[in-house]
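First up is the structure itself, then whatever we jot down about it.
What follows is chain A.
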Amino acid sequence: MTLLQIKNLNLSIGDTEILRDVSLTAEAGKIVAVIGESGSGKSMTAYCINQLLPRGAQVSGQVMFNGQDMLQISERELCGIRGQDIGMVFQEPMTALNPVQTIGAQVAETVLIHGAASKAEALKIARETLNRVGLPEAEFPLGRYPHELSGGQRQRVVIALAIALRPKLLIADEPTTALDVTTQAQILELLQKLVREDGMALLLISHDLGVVANVADNIAIMRRGEIVESGPVKQVFAEMNHEYTRALFAASNHVPERNAEAAEMPILKVSGLVRDYVLPRKTAFGVPPKLRAVNDVSFEVKRGESLGLVGESGCGKSTLTRAILGLDVVQSGLIEIDGQAVTAGHKVPRELRRKMQVVFQDPYGSFNPRHKVAKLVAEPFHLLDDAPKGTARRQAVEKTLIEVGMLTQDADKYIHEFSGGQRQRIAIARALIIKPELIILDEAVSALDVSIRAQILDLLAELSDRLGLSYLFISHDLSVVRAITDRVMVMKSGKIVETGETEAVFNTPKHHYTKALIDAAPVLENVR
Partner candidate 1 sequence: MIKAAFKMPGFTIGFILAMTFVLAALVSFFWTPFPTDIVDVPNKFQLPNRVNWLGTDHLGRDIFSMLMVGARTSIAVAVVAVGIGMGLGVPLGLAAAARKGSLLDEVIMRGNDLVFAFPALLIAILITAVFGPSAVNAIIAIGIFNIPVFARLSRGAALSLWTRDFVLSARVAGKGAVRISAEHILPNILNLLIVQGTIQFSLGILAEAALSYIGLGAQPPIPSWGRMLADSQTMASFAPHLALFPGAAIVLTVLGLNLMGDALRDLFDPKIRRGRE
Partner candidate 2 sequence: MKRIFLGASVLALTASMAMAQSTHINIGDQLEPPHLDPTAGAAGAIDNVVYANIYEGLTRFSADGDVIAGLAESWDISEDGLTYTFNLRSGVKYHDGSDMTASDVVYSLNRARAEDSTNAQKGLFAGIADVTAADDTTVVVTLTSENGGFLFNMAWGDAIILNEGDDVEALKSQPNGTGAFTFTNWVQGDSINLARNENYWGTPAILETVTIKYISDPTAAFAAMMAGDIDAFPTFPAPENLPQFDADPRFTVIIGSTEGETILATNNKMPPFDNPLVRKALSHAIDRSAIIDGAMFGYGTPIGSHFAPHNPAYIDLTGESNYDPELARALLAEAGYPDGFTTTLKLPPPTYARRGGEIIAAQLRAVGIETEVTNLEWGSWLEEVFRGYDFGLTIVSHTEPMDFGVYADPEYYFQYDSAEYQALMEELTAETDPDRRIALMQDAQRMMAADDVNVYLFQLAKTGVANKNIVGLWENSPTQATDLTAVYWSE
């Protein structure tokens, strides 16, 4: 039977229209997925259901849950339903929990609010629920605080407090986006298990087709506040009536054209690299312990080659990046750039630095909001002794902007006037302007919507062909790495566990960790 039925839902906040005529149904024991890129209104749809909308939101239409219209009933009744009949899981496990309360208290709270049990029983229920979500008493007593848990574990706690009262409907808003692939797989598994066991309905909201493809029964694809196509997963993927669906699908496993062949001579050669961090003292006066973030790493990037580096958060990839970029001094090992060696304990000299540039993940954080694009893009000129001045400088900037598909007049705008994709193009322009030979792309496309990501990947491919650039492509997203790299390295806790031709590694992984990664990664093909 249908548990939730949304009919012609319209939502606008202030005078901006968020949702237009959205209709959606969810059935007990079934998983319905809502897919869409950022700003498509998928999350707002969810918040309309349990009425947790921001101030100044006007809703119209109908949200029939369990026989009553959520838009009509009072706030008091809503409070009775939230947590009791509708549970919710959020995207950011790091901030979704109250930092000053124990996990036990926070799970038990759900029970207590609804007066479902006495304090003692509530704690008992909390315990059981935590066990259910895979946080056994042994390692995770009720007295633990959120900051003592990893992201995945916190997400489990969030799930636990959402399902403590075995709600009829569970809303999961991008529950795995902030997590590593392996953890993501586990969480998805957990959610499926819970649906099976409790026979509850799960509304799964995500931007990643791959994620939902394998778990959802029904799917609804949203764009600009409208549902463009919906139905059973298999059917939707088979038919793809709406062109946006096709575009989305295409973008999700887009492989750019690449025909640059790698030369033998390596542009970057790293051998036996070691980077230690000094941790705070354990005892007041003892010797502070060390953390070996990068442990005896050796590899090389050939000219014109695109080398991938995959690994989950905390595996040491960013530390490695910083070391290569010469931001940190390494403890031992050798970095050779274009044949010239930089020994451990020394900073990378300017003349070598200018051979490398970097593009960061966050298109929003990586520009100084107070500078104009012209100034931002020109910043690397600082590395040149004979940097062009005045009009020459300006021309260089405009030239590079055009190269990355921007307009010359964009040079006079501030960064906040651009979209995420455009910013990433500008970031690439900044990297290109001093004509480096190696560009390090640190999760450069991870924060972008799939369609935008596809465009950026094309741009990168095209640039490397034309300018014979080499890339060190760092990412946690295997599909992307697979699409853009010739060779790939897999990194785990500071070590390179496997290296090889990208296709070879993906088809016949040797190291068990590599296997695990690849298995965990959601893949679209097997839906067909």
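If you want to know what made the cut, all candidates are chains of the complex that A comes from, given by their letters.
In this text, a contact is a pair of C-beta atoms (placed from the backbone, for glycine too) under 8 Å apart; a residue touches a chain by one contact, two chains touch by 3 or more; residues count from 1.
All figures in this text were calculated on a predicted structure; none of them were measured in a lab.
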Options 1 or 2 - which one, within this complex, touches chain A: 1
Footprint of candidate 1 on chain A - complex, ascending: 325, 327, 350, 353-354, 356-358, 360-362, 365-370, 379-383, 427, 430
